[in-house]
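Note that one protein chain of the assembly has been removed; the remaining protein chains are unaltered in position.
The first chain written gets the first letter, and so on, giving A and B; residue counts start at 1 in each chain.
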Amino acid sequence: MAPISYHLILSGILFTIGVMGVLLRRNTIIIFMAIELMLNAVNLSFVALARHLGSMDGQLIVLFVMAVAAAEAAVGLAIILMVFRNKETINADELKLMRW
Amino acid sequence: MVSAVIFLPLLAAVLLLFMAKEEEELARRFALGVALVTFVISLGLLVNFDSSKADFQFVERVPWIADFGIHYYVGVDGISLFLVLLTTFLVPIVLLASWDVHSRVKEYLFFFLMLETGMLGALVALDLFLFYVFWEVMLIPMYFLIGVWGGARRIYAAIKFLLYTMVGSLLMLVAILYLAYLHNAQYGAVTFDLLQLYNLKIPEQTQLWLFAAFALSFAIKVPLFPFHTWLPDAHVEAPTGGSVILAGVLLKMGTYGFLRFALPLFPDAAHAAVPTIMALSVIGIIYGALVAMVQPDLKKLVAYSSVSHLGFVMLGMFAFNMQGIAGSVYQMLNHGISTGALFLLVGVVYERRHTRLISDYGGLWKQMPVYASVFLVTMLSSIGLPGLNGFVGEFLIMLGAFKANVWAGAFAVSGVVLGAVYMLWMYQRVIFGELKHEENKKLTDLSPREIAIFTPLLALMLLMGLYPQPFLTRMEKSIEATLARVERKTAVVQVEPVEPPPVQVVAER
Partner (left out) sequence: MEHAHATAQALSLSLSVSYLRYIPLFPLLGVLFNIFLGHRLGRKAVNIVSPGMVFLSFLVSLHAFWNLPEGGRLVDTMWLWISSGTLHVDFALQVDQLSAMMILVVTGVGFLIHVYSTGYMAHDHDVARYFAYLNLFTASMLLLVLGENLLLLFVGWEGVGLCSYLLIGFWYTDDEKASAGKKAFIVNRVGDAGFLLGLFLLFWTLGESNVWTLSFSTIQQHIAAVPAEVATVICLLLFVGAAGKSAQIPLYVWLPDAMAGPTPVSALIHAATMVTAGIYMIARLNFLYALSPTALSVVATVGAATAFFAATIGLVQTDIKKVLAYSTVSQLGYMFLALGVGAYTAGVFHLMTHAFFKALLFLGAGSVIHGMSDEQDITKMGGLKSKMPVTFWTFFIACLAIAGVPGLSGFFSKDLILEEAYASPLGSPMLWLVGTIGAGMTAFYMFRLLFVTFFGENRASHEVQHHIHESPASMTVPLAILAVLSIVGGYFPLLHFLSPLFGEHHEPHVAPLIKYLPTVVGLGGIALAYVMYVLNPAIADNMARGLSAFHKLLFNKYYIDEIYDAVIVRPIVGMSNWLWKVWDAIVIDGTVNGAAHTMEANGSLLRLWQNGNVQNYALSFLIGAMAILGYYLW
């Protein structure tokens, strides 16, 4: 069995990819997927650590996170859809409604 | 009983919201009725008040946020008693004057009743946290009253009023929290109980900082020169009722705050601040009078006269002797009545002519003799003519101030002269002379409703001038207690020897 550090490193790499995706990409859908990637990176470390420590808590939280992520995906995609209908774009640079 | 007085207006205000918008007349009557009932209940306080006790009476104390030592703790003493009565007395009068308001009547009444609760709560709160809550509750309705029903520059005035007062009160909040912390450090329990905080031993340096925070907040409210510039703006823009309450009660919150909180909590700092505050008060007296003299706008004139009068109140308070403080408290009441009446009088002609410029009037006696007579008495009360209320207060203040500092007394007396100058000059330009303007020839004299507004005010002016003793007696013990607390606690030097008891001169009586 691989040592815990491998899992954590993988999780870290995935999380970093997710962060980069959120910060660098302009397409909201991609940003959205990057967020999912971050969530799953965290999930991975949760599962790995749960296994490592022999506790069920981490696994439980993963289920919880997945449920929330599903709900979030539904709401988030609905928002993106509405934004696209109104603005004809999903480019984050052009969506600057949140200022002053 | 105290709680009933505080919360009845709020209850009525909430009920008012459920009324139909069109029922303006009903809403007015309802609000007036509630205000009158509140006044009657508060009269019960006066009747049952025991003037031989210095303690707080009608005390109610219920834990509120027990973990932080916060209580719903209210009570009345001889100082707050009359300010409470002044408030409950002025609100019905203002509501009776509200028949001149025609837009958003229901909301107008709502804010007034809410304001009443805020003012009364701040006057009777004996828990600093509770006090702070009520203190801020007062601001919001006043903000809306100025901002919605005000004149042309109402937004500017309302925001200036709100921000200016807020700046001061935030500093006070910090000081309040620090006090609670100090109490915890000294006695091992957090409390906001004023009477317990009175017993704190605070190093003089710390006192100075805390006093400064409290004093700034109150000085802005008073307003003490040079923190007064929000006042003319707020007064000029506020609707008549707003001006009356602003001048009549809200300003007193500042002076009351000094007397109830800043002085007894930080006696050493208060003593250290005497020269500064006295100087500012005297400057305020003269400055307010001089600037009032040249105002072309009636309301601004009265507003600056308030600066002058409140200078007297502060001067008397910081004389730190019986006469000075008694005069100071008495003058708070006087100012509420006579300046309130002055604003109502300005409101009467503003309602008819929609101008506040003195030059637009002149010769009103011919057209409105009753109005002119009422104006005359009110003006005389404001300039402190003996026999009317203003004199008793001013006399005691100047007598006390003269004892504390001869020069302060001497300069304050010049305020008496200047007071006559600006008031008489204004009166002459408004009331005397020929009816110059065509529009003024159509003016109608006071209506029965307006006479009903002014009658109680005039009656009080006479009563308080000729027979002030019932008021002074009830104040005496509480003022003595306050004075005892203001005695220096840590300082070694006694500033002045304790006054010996009066010699027996009763043989002559």
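Operating definition for what follows: contacts are C-beta pairs under 8 Å (C-beta built on N, C-alpha and C of every residue); 3 or more make two chains touch, one makes a residue touch a chain.
The model shown is predicted, which means the values in this text are computed figures rather than measured ones.
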Response to the item:
The one residue from B:A189, B:L357 or B:V417 touching the chain left out of view is B:V417
Practice prompt. Decide which residue listed in B:F7, B:Y178 or B:F432 touches the omitted chain of the complex.
Written response: B:F432
Practice prompt. Among B:K366, B:H437 or B:R485, choose the residue that contacts the chain missing from this document, as touch is defined above.
Written response: B:K366
Discussion item. Which parts of subunit B face the unshown chain closely enough to count as touching?
Written reply: 160, 163-164, 226, 228-230, 287, 290-291, 293-295, 321-323, 326-327, 363, 365-366, 373, 380, 385-387, 391-392, 395-396, 398-399, 402-403, 409-410, 413-414, 416-417, 420-421, 424-425, 428, 431-434, 466-469, 472-473, 476, 499-500, 502-503, 505, 508-509
Practice prompt. Considering the whole complex rather than only what is displayed, give the residues of subunit A touching the chain that is not shown.
Written response: 19, 22-24, 26, 31, 92-93, 95-100
